[in-house]
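The complex appears here without one of its protein chains, the remainder shown in place.
The block that comes next holds chain A.
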Amino acid sequence: MKLLTHNFLSSRFLKNVTTGYPLKLTIEEKNVVEAEIDVNFLKNVMVKIDYAVLYEAAKSVGEDENLPSPNAIVDIDSLNEQQLKQLHRVLVCLDVVIGSLECPETGRIFPIRDGIPNLLVNEDEVS
């Protein structure tokens, strides 16, 4: 699972959960896949991303170096090459292989195995 996906995941589908965001990410094993940088995509996706959440997630993997500070409003055009590269690396290249996601409100844990988060729930757990 990429941090990009983590940034969009929410546990709102659970019963009695109002926002369910952000899911608490614990990483046991990660993998980096090299990929070509696509500034267009970054531009497109940065509009939707919750940057503070991304920054926190990256920090927990120790990849926050070179990332612009979460307090500043992130504008793609103002970033230097190194920052862009790191942003790309964190969003697209980095893959969580083993770990878990935790719902911030109920504490329900969703395991991540083989890079696939398991978000299966029982019928009585959903609203």
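We take it that a residue touches a chain if its C-beta (ideal position, glycine included) is under 8 Å from a C-beta of that chain, and two chains touch if they have at least 3 such contacts; residues count from 1.
The working rule: contacts and distances are computed from a predicted model.
The listed options are "Signal peptidase complex catalytic subunit SEC11", "Methyltransferase", "Squalene synthase" or "AP-2 complex subunit alpha", and the UniProt record of the chain not shown names that protein "Methyltransferase". In the full complex, the hidden chain is touched by chain A at residues 1-2, 4-5, 8-13, 21, 31, 33-35, 38, 40-41, 44-45, 48, 50, 92-93, 95, 114-121, 123-126.
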